[in-house]
Structure formats: C-alpha cells, structure tokens
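Below is one structure, written out as structure tokens; comments come after it.
Left out: one protein chain. Kept in place: all the others.
The chains carry the letters A and B, assigned in the order they are written, with residues numbered from 1 in each.
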Amino acid sequence: MKIALFGNPNTGKSSVFNLLTGLRQQVGNFAGSTVDKREGFLTIGKERYTITDFPGAYSVYPRSKDEKIVYDVLTNKNQEIYPDVAVFVIDAANLERNLLFFTQVYDLNIPLILVLNMWDLTAKRKIEIDIEKLQEAFPGVQIVTSNARLGFGKTRIIQAIQNINLEAQRSFFIKEYLIAEINDQEKQITETTLRYQKIKKLIFEVEKINETKTDVFSRKIDKIVVHPIWGYAIFIVVLLIIFQFIFSFASIPMELIDGIFTNFAAHTSQILPTGVFNNLICHGIIPGIGGVVVFIPQIALLFFFIAILEETGYLARVVFIMDRLMRPFGLNGKSVVPLMSSVACAIPAVMATRTISNWKERMITIFVAPFMSCSARIPVYTLLISLVIPKIYYFGFINLQGFVLFSLYSLGLVAVLLVSFIMKFIIRSEEKGFLLLELPSYKNPRWTNIGISIIEKIKLFIFDAGKVILAISIILWALASYGPGNSIEETLVKTKELKSFSDLNEVEKERELASVKLEASYIGRMGKFIEPVISPLGYDWKIGISLITSFAAREVFVGSLATIYAVQDDGATKTRLIDRLKRDRNSKGEKTYTIASGVSLMIFYVFAMQCMSTLAVVKRETNSWKWPLIQLLVMGIIAYLSAYLAFQLLH
Amino acid sequence: MAQTIIVILSIIIAIGYLLRHFWKMLFQKKSSCEGCGIAKGGETKIQP
Partner (left out) sequence: MIELSSLKIGTKTEIISIEHSSIYSKLVEMGFLVGSTLEVVFKAPFGDPIAIELNGIVISLRKDEAAFIKVRETK
C-alpha cells in the first residue's frame, strides 16, 4: 500500500517521515524530474507500506519546481505514484494557513489522515484546538496528534493507518472541487480566497487563542541575530568557528589516518608475494584510496555544521540579512544557501537553487556557485600549503598557512561577486525576483538524527565515491607502470649506461630508475604531451596528469599524485607522500614544488571548473549543454590566466 | 601467472565501471551524484 506525506513546509513533516520509517529510507527522484524523492518502508505485522515524502507546499497550485511535483501527482489519478492513503501533517500552532492545502487534498477524496504535529507548541502558546469540532468539519478523516521530533505519536499514526477505510465516500469542503488548470491563475485565486473565507469561519469555532500566537523566544533571539551590527558579526563568527574546526582541529585524526595507510602499504608489500599484483595493491590501490579516506574527518565536520545551521532555523535568518547585499550582484538572498552548500560540494548547491523562482537570479547563482571552494579541493589545498608555505606565526597566533587557506576561500568569494555582477548586465530578464520567505521558529537541533545521518552519508561516500576512486586508481596505476612496446625496458637500459648514473649511490640509483620508468610509461607520455601548455604556469608533467584525472573527481588529485609517486618509489620505505613531493625535482633539476608553482596551482584550483559531476548536474538543472560548456570554458580561462599571473609574479 | 590475470581483469573491470558511471551521470536523468556522500551531505532546504 502506498502512503504519501503532504503538508506545508516547516511543519515537521520530515520528522514524521523519520518517525514512521526509522532509517529504512532511500532517496531517489520523481520520474521525469530532478526533484528528490524520499521513500521509506514501514512494516506492521504482515503488511508492508511504502511511504513517500513529498516536498512541502502551501497549496496544490505550484509556484516552484518542488511544488510542481505535488501538483503533477495529485492531478493524475491513474499514475502509479498516486497514493492509496495520504497522511497530511499540520503545524498545530498554525492551523489556519495549513488548512488551505489540507482542504484541497481533502476535496480530492483520497483516504486521509490528519496529523496535528508540534502538538506541544499549542500548549506552550496557549492555543486550544477543539478536535471534535474539527472532526465534524471533516468526516471520514482520522485526526491524531503528535510531536514527531520527540518521538510521540507513532503508535497513533500507525493505528490510524491500519484503521483506514479505503472506500469511504466523502463530502467536499468546497462544493465538487476540481483542480484548476495550471495556468488559470484567476480561477486558482478565486478558489483560494473562497477557501480561506470558509476556513476563517471554521477556525473561529475550532481554535481559541488565550494569549498571542507569537513565539516570544524566537522573537528575542531574532532581535540580535538580525541586528545591523551584531547580526553580521554573529554570522562572521559562525563562519570562523566552522572554518577553524574544519581546518585546524581536523588535522589530528587526519594525520592518524595518513600514517595508517602508509604503514599498511609498506606492510602489505612485504606480506604479498612479489609481483604485479603486489604492485597493484601497494602502489596503486592503497595509496589511491588512502588519499581520499584521509579527508573524511573534515567532510564529516562540514556536514555536521551545515546540518546544525539548517535545523536550528538560523539559515533562514542568514538569507534574510544577506538578501539586500546580494541584490546588487544580481543574486537573491536565497542564493546564500547554495553558496554555502557549495563549500561542501557544488552539486547539492546547484540543486538548492531550485528555491529561487526567478530564472535570471537562478542562472547566475548556478554559474557562480562552483567558484566557492568545495570540499574536494580541501585535500589539494592542504597538501600544497603544507608543501610550500612555511609554518610562520605572526604576532604569536596568526598562522601563515591558515591565512593562505582563508585567502583561497576568499578568492573564490570575490570571484563569485565579480562574475555575478558582470552576468547581471549580460543576461536579460523582465521578471522580477522575490524573496517571500518563511522564518521558522528556532529549534534545538535533533542531535541523534544529525549523528545518524552523518554516518549514513559517510558510508555512502566511502562506497560510492570510493568505487570511482578505486577504479581510477587501478587505471592510473596501469598507465603508470606500463609503456608502449619496449619503451620502458629500453629507457632503463639507456639510463644505466649513462656516466652520471654510475656516480649515484644505491638509493639514488633506485629512485632514478623508477623516475625514468615513470616518464616512459603511458601516463608519462600523456603528461609530457601537455607539458608545454602547463609549464608557463610552473607545472611539470606529473602535475599535469593529476590535473587531468582530477577532472573526474577533484579528490583524485591527491590520490593520483600518491599513485604516481608510489609507483615511482620502491614502496618498501615508509615515505609519506608529502615528503616525496618535497624531494621531487623537475627535468631542469629544480624543485618541482616551490612557492611560485604551489601558489599558482592553488589558484588554478580555486577557479577551474569542478569535476565532471558538477558539469553533469548543471546540464541537468539547466536542461541544455550551453550553460555547463560556457561555464567550463570561462572558468578554465580564468583559472589558466590567474595561475599564469601568479606563477610569473612569484617566480 | 594467476597474478597477471587478476591484474588484467581488475583493469578491465575498472575501465568498464568508470565508463558506465560517467555515461549514467551525463546522459541519464538520475537525480543527484549517485550517492556521492558529499553531495548528500551538502543538501539543505529552505522552503520554496
């Protein structure tokens, strides 16, 4: 049996969903659309119910992509997705407005259960609801109360589901209701006004407010949060705290993991019989994966903070105070959310732009969001900074390395603002943007929920992104260990014959041979092929290879380097990647990684178009190849020029 | 010998997997980066 969850946004619908499905849920998408669909299962005795969580909507009539899903589903009884039972979740403290959508669904005669959620708030705010009278107005609907956040109401809702009468014929709230055509705004408005008139009368009989409905607590907090000075100060402090956690505190577990992997590789190479397989594992797979796993602590922290900002309701306030500042740049206050999400990953950021109804504002946001440095770039930045930026402290506590990192992020932000500003004049649009945003009351975050969801997401990351990275590591290893025909053998022989070679000691001889072998391999050749293009930026062919592979996924940059250098090294020594990089010299004998080349590379990464996945999502969300390709080109050019400048200036 | 076979197999599987992955991503209408945990982790919602 199919159950659907409907309701206004901010009613705790997702809490009800979690309450009923526990963790037995999965995310997919609604057919023919890119809107996420959350589906879960509930088993009661022998019956198994599918529960689908629909996006929150204020009315059947859609004003955004999310809401359109609801409209599409409810207007077509013959679809597979049409629910057998609808569970409608209402914020009991806001009955009047919630009833608009409710009465519309009621009039569609779907077997219905009404859940008065957030029931505890009605007591707190001294609102009395006469459930019996409410029941009289909606015969055939089972009404239950709940406080899903705290876990109350599950049994009642389940009972209601079990008692549902699938055949019940019902009356109409608005006589013989028919959903109006999607474009018939006049009809929709008339219907809505009619409904509200009837609802107002009903409310009068059903609801009694003994004080005011105001959430005094939230109001008090908002006085500070929205203050012209304190508001922004708080926002900046919040950002700094998040920054500090992710970059300083996360380094402890990170170093731990790094050590574990290096040891593991060295250990394994001695256990396994020597040979090709041994090579593959110790020089290809383990370093490749290790390069990624190392960043899990940081990613977990990032998820954590984003979840808290959203759950507490603070995020809406950020949108509120930033709106006026965003508008001169052609952005909307709502653009703040994608821009912040982008720091985790540009993909959900691009999807988050769906809440921006104005096409121009939305396009600009999509175009500039990837300039915000995403988490996949963190490994690249961290590695390069520790490689080339000295560990100096100014005034005792300002860390040069930390400062450079901060500047990289700021550079991204500057790019966002500049590019948006330019695009504001290039793109033409007649429609005006609007804000019209609900500011939910402040709530305590649901800690266990957040914890569980983070663990789930990390698991997903390891297994799914992990598979891609594993595959790439394997291929990379193969390309780095083999060359066309006999080229590798020949080069090795030639090198051994050089006079300069016999002057080296044993260890150096090993390294030289490995290095030469790498250059002669497939990947060496590919890298050397593009070297002329990238050497003005200060990069050598090994970096070139990593640049290419990281287009598949930015995290792969470090993994690629790890593989390349591991292949080059003899593997039995426990040298960490960063030490190998420090030692590296290019064909001219100079150090490969200097301040100039390092900074140039960092800047390149700030601006260059992200991974293929972002390209794919932009294409999907904009429904054409035009935008993502322009984006790729523009970002690529900016990246190249800036990196070139940086290198030439610092050299 | 066995070793070489395993290695070659892994390479072929890896290539096949990647090709399929990118094909799906670029040309199918699947929502979100196929379970790339980072993408899921960054999701937030403010109402429409």
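Quick note on the criterion: a residue touches a chain if its C-beta (ideal position, glycine included) is under 8 Å from a C-beta of that chain, and two chains touch if they have at least 3 such contacts.
Please read these numbers as outputs of a predicted model, since none were measured by experiment.
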| item | value |
| --- | --- |
| Chains in view that touch the one left out, judged over the entire complex | A |
| Touching the absent chain when the full complex is considered, from A:Gln185, A:Asn486, A:Ser624 or A:Gln648 | A:Gln185 |
| Full-complex contact with the absent chain, from A:Thr50, A:Gln135, A:Ser218 or A:Asn449 | A:Ser218 |
| Residue of A:Phe204, A:Tyr393 or A:Phe434 touching the missing chain in the full complex | A:Phe434 |
| Among A:Leu42, A:Val87, A:Ala307 or A:Ile321, the residue in touch with the chain that has been omitted | A:Ile321 |
| Residues from chain A at the interface with the omitted partner, ascending | 58-59, 61, 63, 93-94, 96-97, 100, 125, 185, 188-189, 192-193, 196, 200, 212-215, 218-219, 222-223, 226-228, 231-232, 319-321, 323-324, 333, 431-432, 434-439, 441 |
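Just so it is clear, only the chains that are shown with their structure count from here on.
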| item | value |
| --- | --- |
| Centre-to-centre distance between chain B and chain A (centres being mean Cα positions), rounded to whole Å | 16 |
| Interfacial residue positions of chain B with respect to chain A in the complex | 3-4, 6-7, 10-11, 13-15, 17-18, 21-22, 25-26, 29-48 |
| Chain B partner contacts - residues on chain A that touch it in the complex | 9-10, 27-29, 32-37, 55-57, 63-67, 273, 275-278, 280, 299, 302-303, 306, 309-310, 315-316, 319, 334, 337, 340-345, 347-349, 351-352, 354-355, 357, 374-376, 437-438, 454, 457-465, 467-468, 470-472, 474-475, 478, 552, 612-613, 615-617, 619-620 |
